[in-house]
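Complex shown without one protein chain; remaining protein chains in place.
Moving on, here comes chain A:
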Amino acid sequence: MLSDLLNEKTITVISGYGLSWEQAIATASKPLLDNGTIQHGYIESMINVVQREGPYINIGPQIALAHSQPDGNVNRVGMALLKTNDSIALTSQDHMINLWFVLAAIDSTSHLESIKDLTKLLTNSDNVVKLLSANSSEDIFKIIKNVN
């Protein structure tokens, strides 16, 4: 279930004022770093991919899904979410982001159920509106729990 991975421990809400997109990805990932899901190299890897390939992790209006190849830097499947109340430009003003999802995968299959739930959550525009107006990790967790 999505709420097993995305919950009050892995969801962060901050103002985000003055933050760069690199800092946003690092801040979003911090709970996963702290609980041993990922190692620091995974954060660098997610940032490097965007520097190299562009802002393709911008999966919908105001939403990014940062992820990369595990390359030995991921210990188990994990997800995290940072909501920045300010929009932050992901490489350019054409890609303004408020919802920063982080996905840590260990292989090509074990995270797919979570991706399915995440797709269900985000393809419903009502949910996205609710996520964007939520002001605390508790509020966001309630929205995510309702999808399951």
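The working rule: a residue touches a chain if its C-beta (ideal position, glycine included) is under 8 Å from a C-beta of that chain, and two chains touch if they have at least 3 such contacts; residues count from 1.
The rule is short, and it goes like this: contacts and distances are computed from a predicted model.
*Asks:* According to UniProt, what is the chain that's been left out of this complex called? Choose from "4-hydroxybenzoyl-CoA reductase subunit beta", "DNA-binding response regulator", "PTS sugar transporter subunit IIB" or "NAD-reducing hydrogenase HoxS subunit alpha".
*Replies:* For the chain not displayed, UniProt's protein name is "PTS sugar transporter subunit IIB".
*Asks:* Quick one: say which of A:A26, A:I43, A:L81 or A:A105 touches the chain that got left out.
*Replies:* A:A105
*Asks:* Have a look at A:N7, A:Q39 or A:S68 and name the one touching the chain we're not showing.
*Replies:* Considering the complete complex, A:S68 is the one touching the chain left out.
*Asks:* In the complete complex, which positions of chain A touch the hidden chain?
*Replies:* 49, 53-61, 63, 65, 67-69, 103, 105, 108, 111-112, 115-116, 118-119, 122-123, 128
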